[in-house]
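Structure in structure tokens, see below.
Note that one protein chain of the assembly has been removed; the remaining protein chains are unaltered in position.
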Amino acid sequence: MSKLGVVIIGLNGAVASTMIAGVHLMLQGHAPRHGMLTEANDQGPGLTERLDLVPLEGLVFGGWDLDDGDLYQAALRHNVLHPASLGQVRDALEAITPWPAVFEKRWAQALDATHLVPTSAHRAQIAAITQHIEGFKAAHGLDRVVLLNLASTERYQAELPVHASLAAFEAGLDADDAAISPTMRYLYAANALGIPHANFTPSLSNIPALAEQAEACGVPFAGMDGKTGQTLVKTAIGGMFRVRRLFVEGWYSTNILGNNDGRVLDEPGSNETKVRSKSSVLDSVVGHVVPNHQIHIHYYKPRGDAKEAWDNIDMIGFAGAPMQMKINFLCQDSILAAPVALDLVRLLDVGQRRGERGIARHLSLFFKSPHHADGEAPVHDLYAQEQLLMDWVNAQA
Amino acid sequence: MSKLGVVIIGLNGAVASTMIAGVHLMLQGHAPRHGMLTEANDQGPGLTERLDLVPLEGLVFGGWDLDDGDLYQAALRHNVLHPASLGQVRDALEAITPWPAVFEKRWAQALDATHLVPTSAHRAQIAAITQHIEGFKAAHGLDRVVLLNLASTERYQAELPVHASLAAFEAGLDADDAAISPTMRYLYAANALGIPHANFTPSLSNIPALAEQAEACGVPFAGMDGKTGQTLVKTAIGGMFRVRRLFVEGWYSTNILGNNDGRVLDEPGSNETKVRSKSSVLDSVVGHVVPNHQIHIHYYKPRGDAKEAWDNIDMIGFAGAPMQMKINFLCQDSILAAPVALDLVRLLDVGQRRGERGIARHLSLFFKSPHHADGEAPVHDLYAQEQLLMDWVNAQA
Amino acid sequence: MSKLGVVIIGLNGAVASTMIAGVHLMLQGHAPRHGMLTEANDQGPGLTERLDLVPLEGLVFGGWDLDDGDLYQAALRHNVLHPASLGQVRDALEAITPWPAVFEKRWAQALDATHLVPTSAHRAQIAAITQHIEGFKAAHGLDRVVLLNLASTERYQAELPVHASLAAFEAGLDADDAAISPTMRYLYAANALGIPHANFTPSLSNIPALAEQAEACGVPFAGMDGKTGQTLVKTAIGGMFRVRRLFVEGWYSTNILGNNDGRVLDEPGSNETKVRSKSSVLDSVVGHVVPNHQIHIHYYKPRGDAKEAWDNIDMIGFAGAPMQMKINFLCQDSILAAPVALDLVRLLDVGQRRGERGIARHLSLFFKSPHHADGEAPVHDLYAQEQLLMDWVNAQA
Partner (left out) sequence: MSKLGVVIIGLNGAVASTMIAGVHLMLQGHAPRHGMLTEANDQGPGLTERLDLVPLEGLVFGGWDLDDGDLYQAALRHNVLHPASLGQVRDALEAITPWPAVFEKRWAQALDATHLVPTSAHRAQIAAITQHIEGFKAAHGLDRVVLLNLASTERYQAELPVHASLAAFEAGLDADDAAISPTMRYLYAANALGIPHANFTPSLSNIPALAEQAEACGVPFAGMDGKTGQTLVKTAIGGMFRVRRLFVEGWYSTNILGNNDGRVLDEPGSNETKVRSKSSVLDSVVGHVVPNHQIHIHYYKPRGDAKEAWDNIDMIGFAGAPMQMKINFLCQDSILAAPVALDLVRLLDVGQRRGERGIARHLSLFFKSPHHADGEAPVHDLYAQEQLLMDWVNAQA
């Protein structure tokens, strides 16, 4: 059995801690294997019979965080899985502590950062990241590594000339250019090491410079912004309006969540990044421009990680008659995200072993704003995305 | 321009009266052309550029009903379109009155029938139906005719030997066999006349005897049970649970409606027919057997035709965590049904002109319980059904 | 400190086991003291400063059940409080096991009964009940005792001549009259012992015979049918329609629950008892007869004790304009019921010490169908009921 390292930006966050705790709970037989396409369960074999996937036993986790506590403390604090469940895998979680992170406060005002690499120079930070990964690989005898970005959303950053080519980007690194975000520094390091990566956040990452580097280094990558709650629902049910030619006059979406992610998204800079990512989806799914589409996200403490979405849809039907639909999704942010992150890790790994590089478009299924090449339209409809993935699976087999 | 007759069982019902009023409102420019794949509107051309469809102007409506009033009175009573809108097409609606119907009260206890053909003998009734259609065709100089069953749901009827072959069925007609429902008598007449037909109700109609006759007579047909409110939603969003491998532990559905349909469905016999039709759908869409699936339908007068569905879905996600979704659809039964009925008429007509006969499986998109041949699995997922239709369209082009 | 015994019909049920576990959790400081008027908490002193209430430390629990396991096993099975919480009070719960019950299956078809007193004669059963209580009182050195009926709902029983007077009732006991329900036998024993009692179920109990006996024996009593979820909401918000003169054209209520109570209520006999109790409330609260009031209760396993109610209200406002409201209450049956049961016990005890007897009308606040004397109208409005209680408190002070 090959061993696959998973290095995570945001190791002590709710998604990462839930994912890792969940893997150990599944390995010990305490939890069912729901939520993943890459695991067999009582719903069927998933993709396990079709692809040469690394088994759960082969995954080894590490990563960076602004918090320096161990993963057990982090998971308890996020309160996603019950303390009694976490107690069952306490030893495994206590054994994992994060490496110091690369970060500056202006990228997410709501976060306090004390556990940082001791340098503000881009090149030195990248060297530190590289050293963390290589040390991890050696210490655990890993065959390969995949990187996941599960950090908080960075404030909105438009694409600039420094992002436009690898040469410009590297000059920017030399100059500690402020437009090169922490995320970009991590991904640069990953590319250089030949490590596939997935950006589960809406933070800007699919810039020409990094795409150029990934191609050159033989690195497949995927992103961006994991499709979990409300947007998942939109891209599932949105097609109904297209199929029945119901004109969607308005779609009002509100979200309440009380986890750290919610706290960051209540800050206008990060909120803009997120709302842009969520907004792009709807029109292509319903088949026309929706004239009144609103998305609101609010930090609401009582709910913790148990995110709630309420959607109101106004549609016009036959003979101009108005109708309405309300959808209330009482979900759990990290419970929806964790299995998708695991799917991404294993599918990127298969891709790399088969010689793929660049944008892994067949993984669009997992993202709110799927990366796509210039000139290509992103595929948002959930079932069209499923088809993309299955076409890729069938092509492999 | 060719002229296409549309003969309707249940002419004075809410769906038929809404459909016909809507056609006239659209023709006069008072209503937008939403809800149909067979009309162009501001959402795009629909299928109008791909298929040789009869235009709205070419449709001529007639049919049977237990009520003997004109269509304007019927439409006012159903209160689906506003009286002011109906006033705009009053003349056109007043010009249409139904032929006497074929019916016996035991097929729907809640209905009172006074406007009936003056015979209880099956063969004589079929002769009357035939005469109605031929007279209508002659009177309007029609090129072709399509039949729509928009009547109330008949009580549950299991398939019996008398339905198993055309020979047995015809012997049953001779003997006035009580298991040959009114619906079957209408469809027998339609087949004999070479008229395509769609069964928009869940009343039993796809029996071997009638399928055999349709093949022999060159008749394409489609059914059954128009997919409008809650089931439409289920087959749109249900795939989300499959795609994300969320285990659906339970799906509780309740429906309230206050129209005539609701009154009939509150009667246990008809309710059973309907619930059977609605229940068959879910498992194939979500990808596993849903252990707790409940469907309730209640007659609730205040709502009239403005049907409301409330669904609660319980699902199990990663690490066994439970989540919930609620969907509240404030729709209008007839507003959703009428355009689908129009699509069916025009697409069946295209099919017949192209030489098709038997089950029109590519029209599964419009039905809760799509007809399918022995050995074939019905396709329920809305997007898979859309694909079936588009494959048929592409094959035609 | 005086010691008050609490003897419970249905000791191993969800409400009783939650109540007793909750008392121990509060006493040990593991749970906040929410939900009760008879406890002080961060919302204020409640009634603790106004009345001479027995403290939680003074309560001692016992009772009867069809199940013979200990209370810890029962609480685990009901899955209301988390196993980890129950673990904190395991010893206290394991120390309590029920006495054999009085029951016949025809009173609740869904229940299986094996733990029964070994006689079917009414008088002998009453002797057994008496012996249980007296033994309990002696064993724990109790000052006083209150009885709570927390059993499953019995099938609907109309009031008959045998219920009309104490003499007729006692003749019925001698004759083992089938119309004397198990509940009535328990209450007869309680009255004879001078023990106050509250009927938290809708099973028939406020019959003239027992009222006559209670008066004679100096016993205050209260009932019936604890007001917890949907009905609680109705009597809180219903007054809004009265205050604003919004005409309530219809109120459609549906309930899903997956606990034992739900299983019993899915059985038609018990369902009728419950729906009658729930229906009586609305008209008096909204101020007019609601022409379309429907209540549905369904057993739906995924939800367990986490009962859910969905209400749709149709109202007519100014100038005849229609409006709607939907209320979705995601509650927990036993979490709402347990504190109310505790309040009842302590308030009945205060009443008896002050010399009250007969119907404790000031406790209407806690019931769906408050007992009332002949010629009195029941008070249903939640705030009018609150006033009744506060008037009683003020009169005491």
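Order of writing sets the chain letters: A, B and C. Residues in each chain are counted from 1.
Quick note on the criterion: a contact is a pair of C-beta atoms (placed from the backbone, for glycine too) under 8 Å apart; a residue touches a chain by one contact, two chains touch by 3 or more.
Just so we're clear, the structure is a prediction, and the values are computed from it rather than from any experiment.
When the missing chain is restored to the complex, the residue among C:Leu187, C:Val281 or C:Ala338 that touches it is C:Ala338.
For the chain missing from the display, the contacting residue among C:Ala179, C:Leu193, C:Met240 or C:Val393 is C:Met240, taking the whole complex into account. The chain that is not drawn here is touched, among residues A:Arg303, A:Arg357 or A:His371, by A:Arg303. Where chain A meets the missing chain, the touching residues are 249-250, 252, 254, 256, 291-292, 294, 296, 298, 300-303, 308, 310, 312, 314, 322, 326, 328, 330.
Although one chain is not drawn, its touching partners on chain B can still be listed: residues 82-84, 328, 330. Touch with the hidden chain on the side of chain C covers residues 18, 21-22, 25-26, 31-32, 34-37, 39, 41-44, 46, 80-81, 85, 232-233, 236-237, 239-240, 242-247, 287-288, 316-321, 323-332, 335-336, 338-340, 365, 381-384, 386.
The rule is short, and it goes like this: only the chains that are shown with their structure count from here on.
The chain pair sharing the most C-beta contacts is A-B.
Two copies of one chain, chain B and chain C, touch each other, and the residues they use overlap strongly: the shared fraction of interface numbers exceeds half. Chain geometry summary: the mean Cα position of chain B and that of chain C are 49 Å apart. Taking each chain's centre as the average of its CA atoms, chain A and chain B sit 44 Å apart. Counting partners per residue, chain C has 328, 330 as the residues that reach two or more other chains.
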